[in-house]
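Note that one protein chain is taken out, while the other chains of the complex remain in position.
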Amino acid sequence: MSQRTPLHTDIAWSTPEAIGVHGHDLCNDLLGEVNFGDMAFLEVTGRLPTPPQSRMFNAILVTLVEHGIVPSTLAARMTYAGAPEAMQAAVAAGLLGLGSVFVGSTEGSARMLAQAFAAPDDGPAAAAGADLPALAEAIVRTHRTQKKIIPGLGHPIHKPVDPRTVRLFAIAEQTGFHGRYVALMQAVAQAASAAFGKPMPINATGAIGALCCEMGLSSQVSHGLGVMARAVGLVGHVLEEARRPMAVELWHRAEDEATAHMRGRLHGQASPSREP
Amino acid sequence: MSQRTPLHTDIAWSTPEAIGVHGHDLCNDLLGEVNFGDMAFLEVTGRLPTPPQSRMFNAILVTLVEHGIVPSTLAARMTYAGAPEAMQAAVAAGLLGLGSVFVGSTEGSARMLAQAFAAPDDGPAAAAGADLPALAEAIVRTHRTQKKIIPGLGHPIHKPVDPRTVRLFAIAEQTGFHGRYVALMQAVAQAASAAFGKPMPINATGAIGALCCEMGLSSQVSHGLGVMARAVGLVGHVLEEARRPMAVELWHRAEDEATAHMRGRLHGQASPSREP
Amino acid sequence: MSQRTPLHTDIAWSTPEAIGVHGHDLCNDLLGEVNFGDMAFLEVTGRLPTPPQSRMFNAILVTLVEHGIVPSTLAARMTYAGAPEAMQAAVAAGLLGLGSVFVGSTEGSARMLAQAFAAPDDGPAAAAGADLPALAEAIVRTHRTQKKIIPGLGHPIHKPVDPRTVRLFAIAEQTGFHGRYVALMQAVAQAASAAFGKPMPINATGAIGALCCEMGLSSQVSHGLGVMARAVGLVGHVLEEARRPMAVELWHRAEDEATAHMRGRLHGQASPSREP
Partner (left out) sequence: MSQRTPLHTDIAWSTPEAIGVHGHDLCNDLLGEVNFGDMAFLEVTGRLPTPPQSRMFNAILVTLVEHGIVPSTLAARMTYAGAPEAMQAAVAAGLLGLGSVFVGSTEGSARMLAQAFAAPDDGPAAAAGADLPALAEAIVRTHRTQKKIIPGLGHPIHKPVDPRTVRLFAIAEQTGFHGRYVALMQAVAQAASAAFGKPMPINATGAIGALCCEMGLSSQVSHGLGVMARAVGLVGHVLEEARRPMAVELWHRAEDEATAHMRGRLHGQASPSREP
C-alpha cells in the first residue's frame, strides 16, 4: 500500500452545540444575519462579503437564475415527467446541459480578461490601464485570426444593448467594481463593433465575466455561480411543470412529427406510437 | 472514532498479468468468449449464463434498448445541445427520467408476481400452481379496491396484443422459462380483461417482469436491466442528435409558443427571446 | 394526430429592452434590489417576499447550504476527479443523492404537519389549536404502530438540542412565523421523548419542515429548497476539491482495502490495481 495523503477539509465541522462553516459559527453568526447570496459568497471565497461586495455579488447571482424555456429547463421538465418522485434528479438533469454552449461564455470572458492583464509582455504597464484600446484591438484581432468567437459579446434579442449589462455596470459604479476589467470589456466591445461593422454589445455573460474579475473571482468560480444560480431557477421550472405540465405534450408532438416519415413501413399500418 | 467496518467488494481485482471479474479471468475466460449480454448477466448475478439463460436474457435486454423519441431521449438531446463536449452527461440526463412513470412498471410487475407466490397464506400450495385463476382474481380485486394500476397490463398502441410479449413468451417456451410466473401474469391479464370489460394485454414491461421472476432475478435487478439497456439506446440518440439535431428547433418552438401570451407586457415590445 | 394542448409558461419572457421574471422587470425591479434568497422565494412562490418573509426564508436556505463531508459531497468530488472539465456534472452528481435518506425528512415533516391540520375529522377545531398535545400523541402513536420513523426528530450529534432549531425558532418569533405548525412540531417532540424515554429533539430538517408550513410553502417546495441550497454548497466542495483534492486518495484506500481478500487469486500475484 502506498503512503497515505491525509484527507483534509476546511469547509465545515460540528460539535454537539455548534456548527462551523468556513470559520464562522453557523447559528450565531450566519443564520438570520446573512442572506443566501452572502452564504454563496462565503462558500466560494471562504469569507463573508463586505456590503458593496454583497450587493454586487447578489446582483450577479440574481441575473443568472432565470432564462425561461431553454434546453436545460426542458431537460429538467422531461426528467420530471418520468420521475416525479425525484425532484433532485430533474434539477440535476437541467444542470448537465450547462456546458460549453450556453453558460461557458461567462467563464470564457472572465478568462479572456484575466489573461489580458496577466500576459507577461503587456505586464504592469497594461495593468495600469495605459492603453486599453490597443489591448482590446489585439484581443479582437487574435480572435478573428483564430476564427474564434469573442466571448461575452452580442445577443440575438437584446440589441443594440443588453439591459442587464447596463444595470449591472451601474451597480458596479455604485459599489466600486467598475474598474479596469469592465473598461477593457467595453473597449473590446467597441473594437469588435468597429471590426465587424455592426453593434456587438456586451451581453450579460460578458458583463458578469468582467465583474467576476473585478471581484477577484476566478473563471472557475464564475462557472460555479452560473451552476448554483440555475439550480434555483430549475427548481422554479420543475414546480411549474408539476402545476402546468408541458413535457408530455412536447414529447407527443416531437415523436409524431419526427417519425411520420417512417410509419407505414411495417405492415402498412400508420399510427403514432408511445412506448411505455 | 467509531469501530470500523471493513470495506469489501467481490466484483473485480487485478494483478500485473490478469484481471478478475466476478471470479472469472477477464482476458482468458470472457473476452471473445461471451457477449455483452452475458457480461451483463455476470454483473447482476455473479455467474455466467447457461445457453438458454443467455438467449432469454439477451432478448430481454434487446427489448429494453430502444423506445424512440420519449421524454428520456429528449432530455438527453437537450443536454447534448448545451454540453456536446460531455456525451456521458447527456446519457446520464436521459437515465434520470427512468423513474416511476415509464420504467417502473417492470419492477412493479416483477414485485407483484414474486409476492403472490411468496405470500405465507398462499404458500407452497399456490406455488404449486393449484389455482392460478383464483390468485389472479385476488390480485385484480386488490388493485381495484386500492384504486391502483395493475403493473404490466395495457398499451396505448399495441392492442389487442403487444407483439413483444408474444415473441418474448415464445422464446421463453424455447428456453424453458415459460413457468408459473408467466402463467400467473397471463391469468392476471385475463382476469383484468374480464373485470374491466376490455382487452388488457400484457405489455413488454409485464412480460419482462414475469420473465425476470422465472430467471430468479429480483425486482431491483429488473429495474437495473432497464437502466443499462436504455443507456445503450441513449448513446444511439445522442449520436443521431449530433448528426441531425432536433433539440434547438424544439426549444425555439416551445419557447415561442409558451411565452406568446406574455410578450408585449413590458414596453409594448413583442419578440421571441433567446437568453444565452 | 391528437388535439394539441397549448404550451404555456408564466415564468420568464423578454423583449429587446427588457426581461420579465414572474411578472417583475428583472433589470429595474430585481437587480441590485433583491438578494439571491429573495429571488429564490420569487421562483418558488411567484411573488417577492415581505421583509419578515425574506429574513426567515434566507435563514432557512442558509441552514441548508452546507453539511460538510457527506455522501453527496463525496459523490461530487469523485465526479470532479474524473471530469474536471465539467463542474456542472460534479454538482449534478452531488444533487442526485438528495433522496429519501438524507434530505427527505424536511419534506416528510412538512407533510406530516400539513396533514395533521388538514385531516377532515380533526378539521377546523384542530386547526384552531384546541388540543395540540392530543394531536401530537396521535401522530407519535400512528408512527409507532406503523413502525415508521417520525420525520424531523433526533440527531446523532446535536443533543440534547439541535442548535440550528433553537436559532431558527428564535428568528421565527422575531418574524412572526412561530405559529401552530411550530407548536405542533414541539408537541410532537415532547410526546416522542416521553414515548421513547429519551430526548428526541427537533432537528434542523424538522424545524424547516414546520417553518415551511408556517410560510405556506408545500412539502414539494421544501424539498426544492434543500436541492437549491445544496447546489450552492456543492460548488464550494468542488472548488475545494480542485484546490486540495481528496477523491483520488479515498479511491486508492477504498480499492486497496476492499479488494485485498481477492488479490493473489490469479497467478499468485498480489498488487493493488488501478484501471484507467
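For reference, chains read A, B and C in written order, and residue numbers begin at 1 within each chain.
By our rule, a residue touches a chain if its C-beta (ideal position, glycine included) is under 8 Å from a C-beta of that chain, and two chains touch if they have at least 3 such contacts.
Quick caveat, the model's predicted, so the values are computed rather than measured.
The hidden chain makes contact, of the residues C:N58, C:S72 or C:S219, with C:S72. Touching the missing chain, out of A:L31, A:A75 or A:A89, is residue A:A89.
Touching residues on chain A toward the chain that is not drawn are 6-10, 12-20, 25, 83, 85-86, 88-89, 92, 96, 254, 257-259, 261-267, 269-271, 273, 275. Where chain B meets the chain that is not shown, the touching residues are 1-2, 4-5, 7-19, 21, 26-28, 30-32, 34-40, 43-44, 54-55, 58-59, 61-63, 65-69, 86-89, 91-93, 95-96, 98-99, 103, 157-159, 163-164, 166-168, 170-171, 174, 220-221, 223-225, 227-229, 231-233, 235-240, 242, 244, 246, 249-250, 252-253, 256, 272.
In the full complex, chain C touches the hidden chain at residues 67-72, 74-75, 78-86, 89-90, 92-93, 96-103, 105, 155-157, 203-205, 246-248, 250-251, 254-255, 258-259, 271-276.
Everything below uses one rule, namely that only the chains that are shown with their structure count from here on.
The distance from the centre of chain B to the centre of chain C, with each centre set as the mean of the Cα atoms, comes to 29 Å. Centre to centre, using the average C-alpha position, chain A and chain B are separated by 35 Å.
Rounded to a whole number, the gap between the C-alpha centres of chain A and chain C is 23 angstrom. For chain A, the set of residues touching two or more other chains reads 67-69, 86, 89, 92-93, 96, 98-99, 103, 157, 246, 250, 272.
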